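Below: one structure in structure tokens.
In this view, the complex is presented without one of its protein chains, the others remaining in place.
On to chain A.
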Amino acid sequence: MAKQAPDFANRPDNTAFTQQRLPAWQPMLSAGIVIPGFVLIGLAFIGIGVALLVTSQSIQVFEMDYTGVGNNHPCFHCSDPKPKPCVCKLNFTIDFFLKGPVFFYYGLSNYFQNYRKYSVSKDDDQLSGNLKNFESPSDTCSPYQRDNNKPIVPCGSIANSMFNDTFKLYQNVNATMKPVNFDGKGIAWWTDYNIKYRNPDTTPLRNAFNNTVKPIFWPVPAYELDPKDPANNGFINQNFLVWMRTAALPDFRKLYARINDPPYAEGLPAGSYMLEIQYNYPVLAFGGTKKVVFSNVSWMGGKNDFLGIAYLVIGTLCVLMSIVMLIVYAKFKFPEED
């Protein structure tokens, strides 16, 4: 009936997009999806939770506090910061076979490595071996930027506060102290000692540190951190790297060494041991504690029961909720047709 169509110049395009007819999946929270979904998720979570918990339970951990609180603690005499250096010996007995590979950690608590001003107090350029920043460290390092007008290398609070207790472990075998070798390498991230932290190209390394001073709290300059291994010095000293990877939370543990020399590579046999600690690092002043931890690991890392338990709890809740939903659905079944 239409008269000769004028021209429909203004007629909108007839596409699915402009007409809002794009094909679409329109999911709904229907009983058929939600209830089986909950059951499945619940069962899967219970399975994961059991696996995690079993794994976590299988990890052996042996830890000791050595802050030195209390008169009868062997390290008590060292807890007073004045006499330095101070060595304390910690005798202990492991009454199970600590399966290897065993990792040796030190742990600090109430230590705020995540305090913002602390955690930014470093110079990434300097630590990646940029000599310009040796001369003039970045402002972020303040107040550990310069000492007597000489640039501090490595500058900043983190480096300055590097943990400097040292440990030696002996197994008491028939009253003789048999040393257990600590391997202080392979404890930091590959990216840290290959990419992020690099020494300047200068050889010998110490020349790069001319006209700089060591961090105030450090007994030795950076290029002498590991007297035994020249390659483990400067910014790529692995203990330094571990320290520089600041912890997320105020209670943390950091890897000190691995025990992977025979015969202890298989594990630490049950028996009595003696840990010789060079006690340098003051923590009592701020209410912190120090501890050492022997632990092995699994595919899921260190011992942590929480994840397993959480999975179990949530999985169970899911299953329970699905039952509740089923009851509700059966009772108040929402009328399909209107």
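In this text, a residue touches a chain if its C-beta (ideal position, glycine included) is under 8 Å from a C-beta of that chain, and two chains touch if they have at least 3 such contacts; residues count from 1.
What we mean here is this: contacts and distances are computed from a predicted model.
The chain that is not shown carries the UniProt protein name "Phospholipid-transporting ATPase", picked from "Phospholipid-transporting ATPase", "Ubiquilin 2", "Nuclear RNA export factor 5-like" or "BHLH domain-containing protein".
One chain of the complex is left out; on chain A, the residues touching it are 1-2, 5-14, 18-31, 34, 38, 41, 45, 48, 52, 101, 103, 105, 107, 110-119, 121, 123-125, 127-128, 130, 138-139, 142-144, 156-157, 160-161, 187-192, 195-196, 242, 245-255, 258, 282, 285-287, 295, 297-304, 306-307, 310-311, 314, 317-318, 321, 325, 328-329, 332-334, 336-338.
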